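In this view, the complex is presented without one of its protein chains, the others remaining in place.
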Amino acid sequence: MRTKIALALGGVLMVVALVMVFIVVPTEATMGNIQRIFYFHVPVAWNAFFSFGVTFGFSIAYLKTRNPKYDFIAESSARIGIVFTTLILLTGMIWAKPIWGVWWTWDARLTSSFVMWLVYIAYFIVRSFITEEERRYRFGSIIGILGFLSVPIVAISIQLAPTTHPKAMIFNDGLHGTMLATLLISIFAMFVVYFLFVFLQYDNCKDAYEIAQLKKKLLKESE
Amino acid sequence: MDNLGYLFAAYTIIWIGLAYLVWTAMRKQKANRKEIEILKEKLDEQK
Partner (left out) sequence: MKTFWKAAFAIAKKDILLELRSKEIISSVLLFAVLTLVIFHFAFTADHETMTQIAPGMLWVAFSFSGILSLNRAFIPEKEDNCMEGLLSCPVGREAIYMGKCLGSFIFMLIVEAVVIPVCAMLFNVDVFNPMIIFITLLATVGFVSVGIIFSALSVNTRAREMVLPILFLPIIVPIIICAVSSSSAILAGGTFEDIKQYFLIIVAFDVIFFTVPLMIFKYVVEE
């Protein structure tokens, strides 16, 4: 039920956000149309960080309680976090090509997103290397905790070098009226998409767990 | 100054990426539910 609501709401919001971005919002003066990427790039970036934050929180909860459900949430959240990070990197590169003239520079924001991406790819690779369930959850939680702690330190240490990435305009009110409204709708749309995926993936993890249990039972009874 | 091609590419990637993600998760869910039912039936048969 909650999945259906999230699916419907997410779909509507994504379309509304798209209409806002392409029809309602005025073209930005200096960068032109390409600036419209910003209305999705920024919400995706915030949600990526939020996803890994959720993974961090539920990893701690798993280690404290040993309830597999917490690991299912942590894993689902990290999964969409990776997808969001991939989208940030791709849309960022697409924006950078016409504006900076290159696909990639080793700028602070770009590098820290890239390192974050690598950490969580490793999270999934290592999980896949562990066959025993309880150990997979436990080690996954440890990586979920340490990985999240590294993200801000990477960002700070690269920030010492000069950056060309646009500053967060929203905090020093350089963003007004429809632009802000568009951004907020996109953020909300992404947020709903996040929950939609986490609901689905959480169920999938739970089902996979149940399947494994049933198979074990079957094997025992047939002996 | 327009770069509409780039803009179009960016939004296509976002939409296709997210839609594909949700779609595969929903398909996986269906497949899992089916498998659970089959396994449960088999278990009942053995009893």
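For clarity, chains are labelled A and B in written order, and residue numbers in each chain start from 1.
As a working rule, a residue touches a chain if its C-beta (ideal position, glycine included) is under 8 Å from a C-beta of that chain, and two chains touch if they have at least 3 such contacts.
Please read all numbers here as calculations on a predicted model, not as lab measurements.
Trainee: With touch as defined up top, name the shown chains that contact the chain not shown.
Mentor: The undisplayed chain, in the complete complex, is in contact with A.
Trainee: Out of A:Met1, A:Val102 or A:Ile125, which residue would touch the omitted chain in the full complex?
Mentor: Considering the complete complex, A:Ile125 is the one touching the chain left out.
Trainee: Can you tell me which of A:Asn67, A:Ser150 or A:Thr178 touches the chain that was removed from the display?
Mentor: Touching the chain that is not displayed is residue A:Ser150.
Trainee: Extract the touching residues of subunit A with respect to the undisplayed chain.
Mentor: 63, 115, 118-119, 121-122, 125-126, 129-131, 135, 138-139, 141-143, 145-147, 149-150, 153-154, 156-158, 160
The definition used in the following text is that only the chains that are shown with their structure count from here on.
Trainee: Which integer distance in Å separates the CA centroid of subunit A from that of subunit B?
Mentor: Those two chain centres are 17 Å apart.
Trainee: Within the complex, which stretch of subunit A touches subunit B?
Mentor: Spelled out, the residues of subunit A in touch with subunit B are 7, 14, 18, 21, 32-34, 36-37, 40-41, 44, 80, 83, 86-87, 90-91, 94-95, 97-98, 193, 196-197, 200-201, 203-204, 207-208, 210-211, 214-215, 217-218, 221-222.
Trainee: Which of the residues in subunit B come into contact with subunit A in the complex?
Mentor: 1-4, 6-7, 9-11, 13-15, 17-18, 21-22, 25-26, 28-29, 32-33, 35-36, 39-40, 42-43, 46-47
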